[in-house]
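Every protein chain but one is kept in place in this view of the complex.
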Amino acid sequence: MQDNILAASTTSIAEAVRAERNTLGLELPYAALSMLGAISDDRVFYRVAQNGLTLTGYDDLPIDVSDEAEILFKTEAFRSAVIRSATLTRKISVDGRLNDVTVTVAQTREGLGEISARISLIALLVGLGFFVLAVSLSAFATGRTLRPLDVLANAVSRRGPSDLRPVKAEAPTEIVPLVTALNRFIERLETSLTRSEDFIAEAAHRVRTPLATVRAQAEIALRRVERPENKTALRQMIRAVDESSRSAGQLLDHAMVTFRADHMEFDTVDLSALVADTVERLAPLGDLKDISLRLGTMPSNAMLKCDPILIQNALRNIIDNAIKYSPGDSDIDIALTADDAHYTITVRDEGIGFSDMKTSELARRFSRGPNVGEIVGSGLGLTICKEVAIAHGGTLEMKDNPGRGGCVSLVLPH
Amino acid sequence: MRITGLAALIWCALSLPGWSFEIEEVKRFGMDNADVQLKVLSTADLSVFEPYIIAFQLKNQRIAVDYTVASSTEVMKAIFDEQIQFDLVISSAMDLQTKLANDGFLSDHNSEATRRLPPWARWRDQVIAFTQEPAVIVLSKKAFAGLPIPESRSELIALLREHPERFKGRVGTYDIRTSGLGYLFATQDSRNSESFWPLMEVFGRLDVQLYCCSGAMIDDLISGRLSIAYNVLGSYAERRVAAADNIAIVTPADVTSVMLRTAVIPKNANEPVLAGQFIDFLIDGDLGPETGIGLPRIGISQKTSDAAIRPIRLGPELLVFLDRLRRQNFLANWAGSVEQAIGQ
Partner (left out) sequence: MRFLLVEDNPELSASVVDRLSLDGHAVDAARDLSAAEDYLASTDYDLILLDIMLPDGDGRDFLTRHRRDNRRTPVIVVTARSEISDRVGVLDLGADDYITKPFDFSELQARCRAVLRRHDGNARNEKQVGDASLDLLAGTLSVAGIPKPLRNRELRLAEVFFAAPERIFSKSHLMDRLFSYDEDVSENAIEVYVGRLRKKLEGGNVQIETVRGLGYRLVAEV
């Protein structure tokens, strides 16, 4: 939609450029900008250049020469905002000499006003936030038309989670910056693994605070805008942020799990208390959807030598997931059972269960969300739970309940 | 062509430290020991805007208002070029205000009051309209004695062509090279009315007088120096009609442009919250009987029954005539029309 109008605007301007005596003249068509104003309240920038020198418009707007008769689209940052631009180059003869006339028309793409522009900027600025959000924003904005991102997504998701080599997918020029950012992030992640947990925490801080700002502002904006299309766009933005932060969180958690699995800090803890505590912490999340977290009977004195932080994280991942995929007004049952050799933590929900899902959907369920999940953190939630289980010599099992819903069990040997 | 408008204006080219833009009037309302001060830069004449400030102060006694009047082009210079700190900028030049928003100079204001405005009366939560003021033709009844009062541009053109001797040197309009509002009205006229350029041609032949502002044109009309003032702010004219019964106001029946007076909050405002409250107050236009008459407020629904009334809509299209080349061309055409008499 935006692209079509940007293209129409660019073309109308390019057609209005005329050779006048020894120079070029242009009467900027009214419709060229009014048509952009009709789709949203976004900011509009344009530039007309003759052989690379500005003829009129915004001098600082980046331009690229496109092939004649072909419109080049780009998404980039400009003046504290993310813009979508269309560029068209025409050759016009003045005094018998050919001139490259390049017309670029750009529009910010938040559709929502300054709040979102700030949001996008902040989001773009920070290392991982930059990468994940840029991908998700452009993915939701361009829908499924951006095939190159799929290529990148596959390149990233095909590899194993411990594979931290740089990405070398055949990247089309449009996403080269993203690949670079991703590689820089992986590089940083690798360094952080060889350094300390503090470093990871610091990295998380750098990413999460801006994302929190973005999300908070988007939520406030959601309350303020009235047009349904703006609300939809904002919801998508919040979803993108959540998916970004979740992916970021999972990558960092995963880094931490990998790190800790090598340097496990075993403690003897009361597993019943740990489960009860985790459930209590998550209860408010369930409340929001009127979902009750019900704690079953628990064995007394369920002492286990384990890394409690890892176990808690895995359990949190499982319950969090159950909440997300359960219908409102339902129950989630959490229980801890013991036999001679194992403790088993089970989480039962009344959601759609697992057997009805394909394996790929399963992975998606654990990475939450159709966009970013597939691109960066595919299956990481699941992977983290599994790795935690494995690090303790246990297993992670998923099956359907006899009636309805799914059941995830974390089985840990004594 | 002579520029008489400037002489008529009480022109105090005050210069304040660090300011190189020209201001026309400054007045401080409120006590020196006020808790907060709101710095307002505005194109609205003090006499027009005073009631708002007084009424606002009645409600908020601890607030001082520093009110600075400048032309819309000087306002642009102050905010865009020099980034001088003001809390609130009020201007009739919708296009320049839009440019400030588009180029990232403004902060948002969204409130219950702004949300009540129709969508065409605000842009990006940054440019917020609070009045709608038509561009009218003001005539001296005396000068038109024995002639019919023209109802449209084409009737005016016909009349002027028939009686050049009666109106020579007695027609006034904005100098659109210096007046932002004049430029806005002229460019909108050129889009909406086929008669605009022919009218400018006729004006040119009649040695049109060029003015900086509506107030000065009306002054000269009342004093008898002018017989016709074209594209005058209706709101200013209405106020003076009572005082001068020899004035007729014509709302052109072909097309009448309606300017929305807008308020914006610059990014570097010290008191953005207070500025927002003032904007809300302006939108409600709730002036007490003792403070004076306000400007025409934005109606909830746009008058659609009259097709000739064309409110100028806020949006990026207002940037079109600010385009360097487009402006250059427009001004050249305009000057070519109104200055043709020179040298005859």
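Per-chain numbering from 1; labels A and B assigned in written order.
As a convention for this text, a contact is a pair of C-beta atoms (placed from the backbone, for glycine too) under 8 Å apart; a residue touches a chain by one contact, two chains touch by 3 or more.
Not measured: the values here are computed from a predicted model.
Though it is not drawn, the left-out chain touches A in the full complex. Residue A:Ala283 is the one among A:Ala8, A:Ala31, A:Val94 or A:Ala283 that touches the chain not shown. Only one residue from A:Arg84, A:Arg316, A:Arg348 or A:Lys386 touches the chain missing from this view: A:Arg316. Only one of the listed residues, A:Arg21, A:Lys91 or A:Arg223, touches the absent chain: A:Arg223. Residues of chain A in contact with the chain left out of this view: 118, 122, 197, 200-201, 204-205, 207-209, 211-217, 219-220, 222-223, 226, 228, 231, 234-235, 238-239, 241-242, 245, 249, 252-253, 256-257, 260, 281, 283-285, 287-290, 308-310, 312-313, 316, 328-329.
Operating definition for what follows: only the chains that are shown with their structure count from here on.
Averaging Cα coordinates per chain places chain A and chain B 47 Å apart. On the chain B side of its complex with chain A, the touching residues are 101-104, 106-108, 110, 115, 123-126, 191, 315-317, 319-320, 323-326, 329. On chain A, the positions that touch chain B within their shared complex are 25-30, 32-34, 36-38, 41-45, 55-57, 79-81, 113-115, 117, 224, 226.
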